[in-house]
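Omission of a single protein chain aside, the complex is shown with its protein chains in their original locations.
Coming up: chain A.
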């Protein structure tokens, strides 16, 4: 007997209405609750000129692709795409109007399509009822959008049974349960991140709706009798046990659905499976008590090896990188990454990192890394720095935000001192070994990293060095930003940063540990690291205490509303000083106020999909005798601007 399946849209439908209906459907004869990790993204063929690219994008975003054809569009338009898509939706009414009648002249289109592609899922939508379902089914449709016909029927049980007899899968009417946007069209092509954002939004939406549903049906007694995993070859059973453990304790339908869905989401976020399908089925175990459910998780593992290449630009430097990755190394969702990068400022990087989620939880990972990198600091402080080290990190998301705990050792080497380097830089040459414990906390609720329009960012890091080696200090740094959307395209943004490096052994700090200030991404109107202790107007030495702040007003520009291009007015400033061990800390901090560096200016900001671009006209207001000021135009490319 064919199965009445509640199709993928369940998770993303309007659960407020659907909840009771779904529950009733299970009670009254639906055998399956079908939940999928990935959603289907259906677009209208008429809405785009480049359907193939769009399908590709949708697949890359981890979703299934569907193509919808309006009644007046000839069906042969989809012939070229049919083997690329997962479903074709033949509209049997004009979209946008409720209560229309089934257009019989669409039936030949279904028939023609079925003759060409016997295995394609063909869905019909609009005005379907028990009276005309035969017509559609005979022509070859195998999925119908079950709207009013089911939910408004006098006897849903009977309707479901009848549909089942016709070997038809039911999907839900999206007019009844307004879903994700049907028309994606060109937008997805233009915006690289749009598809992923849509997926994220959809998931959040689904989770929210699921909660509503769960609360409606939470008291019905159900429990999970058994789990079956299909398609796991390399993944070890303990991983599934760890992830699904909570679901096994569920006692009500609400709990079962929520915990299973959570488990599925966790599994998919481990990034080792291509596709995860979860089926909840009433148990066929004769010994099971009433309310027993069998859960089948069908999945496909992703390829074990993958390679990524990319480029990065920022802080007046560019680099190209490649990473070789092995997924699911030991079958417990471990990843092994070997990363290499070469660039202008960081001459080369080699990093090797083995990461492992704790108990299959994608939000709590432990990793072990070893790295070697050469930093070219010649342009602003006439030396190179070679860093080699190893670290053990634990990264975890808590309710407050992201935490990283790290313990590690780094061997730093200040070398290749330029011939014309100043005395202090020359004397800082040498080796040092730092062993430290670091805690980093990040809370970021901005709507965008590069050009946010609302939300705030807070990063706190504390480091204690002195676990071995010859470096002994405590270091604190705070970085914060807040953004307000003032409406009509105006955005106000303010930032505040400070840092303190306090040596515990009475010796002066090393240049590798110090803070640097200045540059288009730090304080505009000054050259890169051009604020603070600078020797002979040439070499930046870095400082131990700093305070920096800025305020920006982003304005809309006429005629370019659609582009991410904005006008920019700013004022920013700060100070960076060396710590005098003889003075009390309070006096040291007070020295920050004595000779600050401040600049103002205006310019334009453009946020492309890859990076933020700034062109400013800078006017330094206050500077010190040693500052490297940048008057006039200053150009900036990068991700992170303050």
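Operating definition for what follows: a contact is a pair of C-beta atoms (placed from the backbone, for glycine too) under 8 Å apart; a residue touches a chain by one contact, two chains touch by 3 or more; residues count from 1.
One rule holds in what follows: contacts and distances are computed from a predicted model.
Novice: Write down which listed name, "12658_t:CDS:1", "Glutamyl-tRNA(Gln) amidotransferase subunit B, mitochondrial", "2-oxoisovalerate dehydrogenase subunit alpha" or "Cyclin domain protein", is the UniProt protein name of the chain that is not shown.
Specialist: Protein name of the absent chain (UniProt record): "12658_t:CDS:1".
Novice: Can you tell me which of A:330, A:371, A:411 or A:464 touches the chain that was removed from the display?
Specialist: The single option touching the absent chain is A:411.
Novice: Which of these touches the unseen chain: A:280, A:534 or A:605?
Specialist: Checking each option in A:280, A:534 or A:605, the one touching the absent chain turns out to be A:534.
Novice: Which listed residue, A:53, A:115 or A:427, touches the chain dropped from view?
Specialist: Residue touching the chain left out of view: A:427.
Novice: Considering the complete complex, identify which of A:503, A:620 or A:638 is in touch with the unshown chain.
Specialist: That would be A:620, which touches the missing chain.
Novice: Using the document's contact rule, name the residues of chain A that touch the chain not shown here.
Specialist: 411, 413-415, 417, 419-424, 426-427, 429-433, 468-470, 532-536, 538, 541, 577-578, 591, 594-595, 599, 619-627, 629, 631-632
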